[in-house]
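Report on one structure; see the data block that follows.
Of the protein chains in this complex, one is absent; all others appear in place.
Our next item is chain A:
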Amino acid sequence: MAVVGSVKTALQVAEVLEAIVSRCVGPEGRQVLCTKPTGEVLLSRDGGRLLEALHLDHPIARIIVACVSSHLKKTGDGAKTFVIFLCHLLRGLRAITEKEKDSLISENIQTFERCWKNCCQWKFICQALLTFQTQILDGIMDQYLSRHFLSIFSSSAKERTLCRSSLELLLEAYFCGRVGRNNHKFISQLMCNFFFKSTISDSRLEVFELVDDCFVELNVSVTGLPVSDSRIIDGLVLHRDFSVYCPADGDMRVAIVRETIQPLFSTSGSEFVLNSEAQFQTSQIWIMERTKSIMKHLRSQNVRLLLSSVKQPDLVIYYARLNGISVVDCLSSEEISLIQRIISLSPFVLPQASLQCEISNPALVKFCKPLILRSKRYVHLGLMSTCTFAPHCIILCGPVQGLIEQHENALHGAFKMLRQLFKDFDLNYVKKSNDQNDTLSPHVKNNDELEKNQYLQAHSNLVVSDAELETYIPCSTPKLLPTDTVQTDETWRCLPPENKKINDDYELLIESNSSSNPITENTRIETYCENLQVTNIAGKESTLPMKYKSLDTHISQSYCSSSVPAGCVLPVGGSFEILLHYYLLNYAKKCQQLQEIMVSKLIASALLGIPKILYKPKKGNHNFPQIYLRALHALQTNQPIISCQAGLESVIGKYHLLTSVLQCLTKILTVDLIINIKRQPQKSCDQDSEDELQH
């Protein structure tokens, strides 16, 4: 049966998903109980898990959930906001397109022409959305929003130190929406501890990448204990027990093997011909002697720990015990690769002939001992790391497995989010400016200056001039502020009144900003001047034909690129959405192209849906209209915006969310027809190509 794909169906589906997800969004959200089709019960606030647990056969619902999953894999944040934003965009689209039709006529009557007209209309709208996203959105981010960004670093010259309090604010805001209310502070503290213990130097990005990739191996879950028993331990915990344990003191070496040490009778692909019993016995004796000598050789090299990815036979275990070597076998390949990554050790290759060779680079191990958690035994290894990650493991405790899984997923998502946050992000956009000159060179010069100014403006979040500092932070000097003035004068810095320590940190932040002014400003201008030249050259070549056009129309286009530096954050509670909404509406007023106006207005009104839901439970002075009006007033009068919520969120995460939703929307809108089939089409093409290769 074929169904016409339309905004109406997509909106229905999105509304249902929104109804589910809006119950658990934000810090005021509650846990949602979901019964899976298998009968299991899932109690969660994690949007991604909830959506994947639903039994959805509708194709558009599956597209939406697939988009959410792939977004989460990359960024670790924003599943619920994704669905809410998508739903609002679909509503906005429907409102736009329904203005034409008579809304009271039944929509089931569809002629072929109308159907075709609808499809073309949607494709046109998709084109407009994508053009907007690729060409204009980055520009708005760069030119307007960047002046509001805060930085999670407290910068001092070249070093960018991360203060713990700002990381805590960021993580608390993250876990607030994901983990139960009684646990989120504890979990964010746990994560902060883990991060500060495992990072050796300033190479945070490598640490985040490693932890994100190997998160499963870096945590151990223990059921039956309260959550507060969770802790960080030094070293690596392997999810296997010792086959042989020989206690040893002092530094020892470790060897990794990927095959059995005991030689086999024959290798695969060769034959072993037995002629007599004696020959068999000789072979066996030879095997025994060989194993014995290999183990002795290892012992002579001071290898006291053998890590094996396969099961070692009993003979090897016996000789290992004789020689005092501990053996851990059947380790997963991920664990082996993690160990290799940390201590940069290559696997031990069994020497074919003589045993005179030295084991290349056997790594040192500080300690290895068994670890008993509840009733399970693990191996606790103390490794000497050669990379920037000081190995630590998280032991997650919880009364039931479900709660532990919830915390595990939340932590993993947090590492993904931080990984994105600590990367610089490139913005590319098309800048249009009206120009009155006719000749080419003044064009370029004018653009030069314009762009230079913009670069200075764009990167002033860390490099804030004194004058601007004053407007941002009117009360930068006194530390102990009475509660009521903090409430009113609370700027983007969000100082909680009772914590003097955090005040100190922020003051340090401000002071270090102003002191480092001349140095960083110069370096930044230098680097970006270089970039400027490069882009200008590129811009010149690519825009030459357009400049000819522009002689007539006086509009020049140039391709600009900029970047959002790592560590940009904004206060929680919808500040990103309200700011972007305001600037999009401003842009729509100044813009002249009809498509861009429509798209900006659509996105701007949909963006407000998110803070509306977040502020729904609040009343009185903190409800959404009040917050919105205050923010608008502050933006219009160029005052700093007061935020009453302490907590930070990553700008890059929000930006990625926005682009992912627009991509998902275009995917949905370009569906013309949905055809139900009973079976998946058979994949026979792969086999055919293999056959062709062989012949």
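Going forward, a residue touches a chain if its C-beta (ideal position, glycine included) is under 8 Å from a C-beta of that chain, and two chains touch if they have at least 3 such contacts; residues count from 1.
Here, contacts and distances are computed from a predicted model.
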Listed names "Zinc ribbon domain containing 2", "Growth hormone receptor", "Bms1-type G domain-containing protein" or "Retinal outer segment membrane protein 1b", with the criterion being the UniProt name of the chain not displayed: "Zinc ribbon domain containing 2"
Across A:30, A:55, A:73 or A:239, the one contacting the chain not displayed is A:55
Using the touch rule from the top, list residues of chain A that touch the missing partner. 1, 3, 8-9, 12-13, 15-20, 32-37, 39, 54-59, 61, 96-97, 99-100, 103-104, 107-108, 121, 124-125, 128, 594-595, 598, 674, 676
